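Right, one structure below, let's go through it.
What you see is the complex with one protein chain gone and the rest in place.
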Amino acid sequence: MIERGEVAFGTTGRNHCLLHSGGRYCVTDQESAIECIDENLILRRIMPDLLELNDGLFVAVTESDLAFKERFLEGCAACHIPAHEVTVARALAMEPFLNPTILAAIQIPDGVFEPFRFCLSFLATALKNGATVRTFTEVTDFVCSDRNPTGVKIRDFRTGKTETIGGDIIVNAAGPWAGEIAAKAGVSVPEVPTAGVMVALDCRLNNMVLNRLNKPSDGDIVVPQRATSVIGTTSWKVEDPDLITIPPEHVERMISQGEKLIPTVRRVPMRAKMAVARPLIAMTGTDARELSRTFECFDHARDGVNGFVTITGGKTTTARAMAERVSDIVCQKLNHKAECRTREVPLTSYRFFFERQNVLKRRALAQLQTSDRPNIGFEERT
Amino acid sequence: MLTVPVEIFRFKPGQAQRYDTFTVEIAETAHVIDVIDTVWAKHDPTLTFRRACHHSSCGSCAVRINGAEKLPCIVRLTDVWNGRNPIRIEPLRNFPVVSDLLVEVGDFFERMSAASMTITCEAEGFLPLTVDTFAVAGVLPKTVELPDNLSRFNRFEQCIECGICMSACPTMATDNKFIGPAGLAAIYQARHKTDDPTRVKHLLGLADGEHGVWRCHSAFECTEACPQAVDPASKIMALRRELALRRLRKMFGLRI
Partner (left out) sequence: MSTLNYSKTRQAARWFDVRRRKAGMWAYALNRITGIGLVVYLYLHLGVLSMLIQGQSAWDAFVGLARSPFYLALDVILLAGILIHGLNGLRLAVTGFGFSAGAQKALFTILMISGGIILIAAALKIFQI
């Protein structure tokens, strides 16, 4: 695995930290909603220590929200998302800062994860099972035979060294940068990098994830995490996912919308604000907000390029499912018969990701001191 | 928009260390992480640094800003820039520097592993708001009675394993085997999550070791620098008290 920065340097690191129950998409995007609830249940099993599981509330603030309730409950039922209505009094008892004028509240199994450790534990597990992970390393070009990629040229930013590594199949999982990588291999990916702004407050105002009971829109969700509450998000198309300038009016919109869920929001100082591009799959004639949050795997054999596969779209909650899909396709292409086991295998501690490098480095050093053989470095030995 | 000079520590294996100065065009409302991101995206893609969540939850971006350990994602540019001199950004101290702002955290995570603190716990209060800004915001009450038939809420631990306390600790500078503030605070947390005597004994043994709590020489810089109000110093002292009391009881033949 080659990553340009540290693990979670890109989109996944800066997401909203919401372990989706699927409730958010159960009316407008049921395919994505079902993926979410399925993955939600799997992640609870494989990374129990890495989740803050306090459920979520969808609350009706306006009459139009209230009118959405029946459709929402039907949507949840259709996507097998366990949802139940709680009384306004109970909702307010659980959430003392919730807008006291709410009209209805529905509890669903949302949760909160922590993006950095989420990614680290997957990679730690991969390392334990023999994977090689090279961070701070950029793919500069492809090595092709005819039009088919057979390897990549890479550059390590830490040392400045370049090298070429070969591969039977190359998977492009670069998120909003997938288009850029695919272009290096001479193919295109129908992808729209769509940014969203999030605002983190200086203290935590909710126990559970709070959502507006309506179709997804700007600033309709407040995700609590550690000592902060994060309001999100907006949605607009961006050209360069490397650097996104946050439009000030989006920040203001987060506060003014967030205020409808938690009136105290405006009185709390802002701790941080961030924006990152989601890798949404392009569909003709749709607005950024309406693009599906589902994922897709493109086998570029359809473009006449063999040995190159792109996986894009999706959400952090469905990241494991995306990996399962792409590894199934890779196995199929290589005629390798193996079951994907990531549904059952509990993940290794995220701390192992860093420890492992340390242990190997010490071992390599000891070997260097005891033998005359040239040291091949711990990176290659992983 | 502001035009901000920023001086960044640079090091690549086999080369001499140096400081590079960049002039960055950036919004007045930006945080320091945005400055680093801009340098990387617009000026020098070979700059290596860690970042992930941008809201002080992952702990990956910790650096020294003008000499003080901070999380650049929650430090406003205008709070550290005097309008003239460059902002100086350097890697954490007491960690080997791998490249630029990137430090080797393997040893650190090994210690955190040894402390075996899980990162989720039961919420202590109803809405435990450790940050003083709660008072600033004028929103009370701090805690609310838990309604009946409602189980306790679940929380992440406050510690984000950013390494800031390890960098701020002067003792750490001369004993690189010292478990350090984060590790000892984690031992304290783990010790208070368990009643199992074998586990308690193991954890206290770890804290009592040669590089444990007695190595701390009370500079209290860990607590001052911690961005998450973990207060490692008080936790180290509390561990010492427990260890000392146990030893006293043993001395007088009392059962522990």
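For clarity, chains are labelled A and B in written order, and residue numbers in each chain start from 1.
One rule holds for everything that comes next: a residue touches a chain if its C-beta (ideal position, glycine included) is under 8 Å from a C-beta of that chain, and two chains touch if they have at least 3 such contacts.
Since this is a predicted model, take the numbers as computed values, not measurements.
**Student:** Just to verify: which one of B:H31, B:R51, B:R93 or B:R111 makes contact with the chain not shown?
**Tutor:** Of the candidates B:H31, B:R51, B:R93 or B:R111, B:R93 is in touch with the missing chain.
**Student:** Of B:A68, B:A123 or B:V200, which one is in contact with the hidden chain?
**Tutor:** B:A68
**Student:** Would you write out the residues of chain B that touch the absent chain, in ascending order?
**Tutor:** 11, 13-14, 17, 66-68, 93-94, 96-99, 104, 168, 170, 173-174, 217-221, 223-224, 231, 233-234, 237-242, 244
The rule is simple: only the chains that are shown with their structure count from here on.
**Student:** Flag every residue of chain B that touches chain A in the complex, lowest number first.
**Tutor:** So the residues of chain B touching chain A come out as 12-14, 27, 29, 31, 37-38, 41-42, 45-60, 73-74, 98-99, 102, 104-110, 112-113, 118-120, 123, 126-127, 129-131, 133-134, 136-139, 141, 144, 147, 150, 153-156, 158, 160, 228-229.
**Student:** Given the complex with chain B, which residues does chain A contribute to the contact?
**Tutor:** Touch residues, chain A against chain B: 5-9, 13-14, 17, 49-54, 90, 93-94, 96-97, 112, 114-117, 136, 138, 157-160, 198, 200, 202-208, 225-228, 230, 240, 242-243, 245-246, 248, 251, 264, 267-269, 271-274, 349, 351-355, 357-359, 361.
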